[in-house]
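Yeah, one chain of the complex is gone here, protein chain that is, but the others are all in their spots.
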Amino acid sequence: MPDFEVVVVGAGPAGSIAALSLARLGHSVCLLERGPFPGSKNVYGGVIYGRILDELIPHWWEHAPVQRWITRRGTMLLTDHQSLCIDYRSTAWAQAPYNGATAYRPDFDKWLADEAVKAGATLVSSTTATGLVRTNRGLVGGVKTDREGDLMANVVIACDGVNSFLAKEAGLYPNFSKDHLTLGVKEVLALPRQEIEARFGIRSGTNEGADLEIVGGTQGIAGGGFVYTNLDTISIGAVLSLGGLSASKVRPEEVIAGLKAHPSLAPLVDGAELKEYSAHLIPEGGFDAMPEVVGDGLLVAGDAAGLCLAAGLWLEGVNYAIGSGKCAADAVHEAIAKGNFSKAGLVSYKDRLEATFVLRNHRKTRKAAHLLLSDRLQNRYPQIACDLLEQLYTVEDPLPKRGALTIGRALWKGSGLRIRHALRDGRDALKIYG
Amino acid sequence: MKIAACIKWVALRPDIDPLSGSVETDDRFSGVSAADQAAVEWALRMGEAWGASVTVATVGASIAESALRDALACGATTAIRIDIEHPLPSAAVGRELAAALADADLIVCGDWSLDRGSGSVPPFLAHARGAEQACGLVALSLDATGVVRAERRLDGGRRERLIVRAPAVLAVEGSTARLRRAPLGGVLSSARSSIDVRTPSTPNPAEPVRLVHARPFRPRTKIVDGPHGSVRDRSNALLGMGSTRTPPQRLVLDPEVAAEHILAALHAWGEIDDPASAEGQ
Partner (left out) sequence: MTDISRRESVLAFDDRMATVDFRISHTAHITVDSEVCRSCTTRACLVACPAKLFVTTNDGGILFNYEQCFECGTCYAVCNNEGAITWNYPEGGHGVVFRHG
């Protein structure tokens, strides 16, 4: 006799939503968390997009512990002394139902887990799942924990994060590799509220916020950076490909220091006091690096399933965690009704993911990781774009002005890049964003 | 035999503003101190060794119940919370605990709490119960039922060995034991256990000492005299230049005469009062 119908391992967004949905469907569900409270181990790099929550928690924006609502979204290209920013601002995002929000994950994740507990889930924190328990029929029938006694259930949903030891133990993650991972490092810097609003051009006294994503400026390591505003802190960080990082001689915190010293970012963070330094791995491999998400008696969701959209213009993760958690709950609900907890009984999870934004977006952007971490996208194109604008904007009287095409052609020639590479990149970009 | 442990919910990592001195606490970073955890562990060990029931008690707000549940998960039998919104003075806490734990034979407390830190609740509790007290315990071992051999920290690094017999109040330091890890079954069942919530017996105990006004500590101005004399004089004085100094002498004397010389020299250096009286001793 299992202790619960379902055990959800990990009380992050994926786990909490899976537990919340299952509890609402009337199932007994245990939500296992290894931290002292949900969210205590979690770090992210930007924005929570909450549209997927509308249905699950109506008017969630009135309750969620949000720092600021994003009304300014920028993509910056950095070279060592130049920067080019596509800077979009909209007051439409400052009203319900909002577009994106910044939050502290220890606050946000705890809130989501508390919602699951309100719905009837049992939260057990400070308990690490150390392995899977198999039934005599070979199905996963529970988890071993670092406490005395195992936790038995009909189905286990592994939402145990990017390192997912459970998915690996079940043999669902044979292609786990550093090539599909990036390291996010972040500093949270304290500044007075008004100062943040002034520096980021946010209407003062509001809880509107800015999120700037950065390409370049990572000292030759493939990756990127980000800066975003919280109420009275700024978060600035870098996302670094593990392959690039381990081959370089630059340490992660030095990359952040480099970003903070960049002439276009230094004025934003100057004089701010470090409140917290943090780091986390990010599964940026995309669609092709995903593990199997369905096993016998086991589903994998969230970061553990490699769900994270790192596609330049789109940098999302929490919403996919929530979406996959919801799909997992629905699939488990169906499996319980049928009484079939084997892989065949749970396979509707994969179909549900395919039918929703979760896998469709990942499939659409499957070439993004490869494209965005390439040297051309990381260094060469930003350099050409910045140089083009520099020469266009520089007034060189008495020399006559050269047109953009002339400058562009000269820069292209000088760069030594091949037209066919650019065409291929353009085709990939069209597939992703077109 | 009935054993009890007393714990207190405190902010483990308070955020103190260095400018204003204001303290911000966060329930996620709160819990019970190492000393209180050791107290629960000793109570559980006594319960196991002597086949006794173990009650955990706290005086605090409802958030403190999560600490009680942790103790229940580890194996405590019952949990009592005396419901207060605002902190009580230590004497009142001692009285409330004594009333709630009137039937307990041995009560184990943490040596002091992290927030107030006066360590006065265990003595007040012992007084209110009319029981013996043994505070500042750094080592314990269990003897026959109701008997504890303990070592107590005294000033100057000294130790005192005690044999404590019930009824008594023990206050243990955090280093004496590490609280066991609760089994999974205990964690699950403790979430459903009921906690005995009581209202304080004296709703508004008169505060013997009331804080009227407090201001930050400012050390009194200390006036240090400037140096006297010229730089040259002072450096000469430091180096001993210009001062007469008796060069060392080598004397070969009879022991008796030598002793007199030594005593005279000690007297001259101010080490002893008078050679004659020193000789008398």
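Chains here go by letter, A and B, matching the order in which they are written, and residues are numbered from 1 within each.
Just so we're on the same page, contacts are C-beta pairs under 8 Å (C-beta built on N, C-alpha and C of every residue); 3 or more make two chains touch, one makes a residue touch a chain.
All values derive from a computational prediction rather than experimental measurement.
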In the full complex, displayed partners of the excluded chain: A, B
Residue in contact with the excluded chain [from A:S28, A:S83, A:N99 or A:S278]: A:S278
Contact with the hidden chain (one of A:R251, A:K338 or A:K401): A:R251
From A:S21, A:S125 or A:N207, residue that would touch the chain that is not displayed: A:S125
Touch criterion as defined above, residue of A:T145, A:S324, A:S348 or A:Q378 at the omitted chain: A:T145
Positions on chain A contacted by the hidden chain, ascending: 34-36, 39-44, 104-106, 125-128, 130, 145-147, 162-163, 165, 177-178, 181, 183, 185, 188, 230, 233, 235, 242, 245-253, 257, 260-261, 266, 270-272, 274-281
Sites on chain B contacted by the missing partner chain, in the whole complex: 13, 26, 29, 178, 181
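Definition applied: only the chains that are shown with their structure count from here on.
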Centre distance in Å when chain A and chain B are each reduced to the mean of their C-alpha atoms: 47
Sites on chain A touched by chain B in the complex: 3, 30, 36-37, 40, 106, 110, 122, 124, 127, 145-151
Chain A-touching residues of chain B, taken from the complex the two chains share: 28, 181-185, 187-188, 191
